[in-house]
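One structure coming up, written as structure tokens, with questions to follow.
A single protein chain has been omitted from the complex, and every remaining protein chain is retained in its original position.
Then we have chain A:
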Amino acid sequence: MDALQVKNLSVAYEEKVVLQNVNLTIPVGHLTGIIGPNGAGKSTLIKAILNQLPNKTGAVHILERPLNAKDHTVGYVPQRNAVDWDFPTNALDVVLMGRYGHIGMIKKPSAKDKQIAMDCLKDVGMEAFADRSIGQLSGGQQQRVFLARALAQEAEVYFMDEPFVGVDAATERTIIAILKDLKAKGKSVFVVHHDLQTAADYFDWIILLNQTITASGPTEQTFTEDNLQEAYGGKLFFMDQTKSNKTFN
């Protein structure tokens, strides 16, 4: 079973091409990092897969079916700065939003939905902040709330856009532990990530992206110096240092 299949996906904003001819096939059960330089189209790739962009061509299948929000198969963590954190609501309420797809229009959340939301807050270590208004949370805490909301979706495939940006070290450890736990439960997780230092530790599958896919596969096969230089257009200085270190050793 494939978690994600992308065929000939291209995206343009106005006249600028952002993604060109992207093709991907990734089996279920992997924790996948989407890696590439600034402007490579990483966030755009996720948004296009989730059917959020009008100007796209190509086909996307998730769990070998076209995306249908009513299936509740996909969970999503947007970039933290994508929302207005001064919005009047509290942490538990935001997590509960992850249940809205299951609850349905107009109906109220049930006691069970609230219990699930509370459990998800517990999973990210935020149960003590359930009643705290979201504007009063730190960046790391906001990110945990977003992750809890995605967990509350009880999805099979998760997409996360830069969940490690601007968070403290403890939050980063909590998030990666939860992602590995999701993988252990057989879920598939896709994470936009920009820190090359941690990428190989965090992910067992790597997609290297720079407007098109330059490599995709198990980390030990794809996360190589040559592939990285190709994705980053030969601008990776620290890679040269590691090379010279190797020759000295």
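The rule is short, and it goes like this: contacts are C-beta pairs under 8 Å (C-beta built on N, C-alpha and C of every residue); 3 or more make two chains touch, one makes a residue touch a chain; residues count from 1.
As a convention for this text, contacts and distances are computed from a predicted model.
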*Identity of the absent chain, which is to be given by its UniProt protein name, from "Trypsin-like peptidase domain-containing protein", "Cell division protein FtsI", "RNA polymerase sigma-70 factor, sigma-E family" or "Manganese transport system membrane protein MntC"*: "Manganese transport system membrane protein MntC"
*asked:* Which candidate, A:M97, A:M118 or A:A200, sits in contact with the chain we can't see?
replied: A:M97
_Residue of A:A59, A:V83, A:A170 or A:A184 touching the missing chain in the full complex_ = A:V83
_From the list A:Q52, A:S110, A:S138 or A:Q221, pick the residue that touches the absent chain._
A:Q52
*asked:* Going by the contact rule already stated, which one of A:G135, A:P218 or A:G234 would touch the omitted chain in the full complex?
replied: A:G135
_I need the residue numbers on chain A that touch the omitted chain, in ascending order._
47, 50, 52, 68-70, 72, 74, 76, 78, 82-84, 87-90, 94, 97-98, 100-101, 103, 105-106, 108-109, 133, 135-136, 149, 153
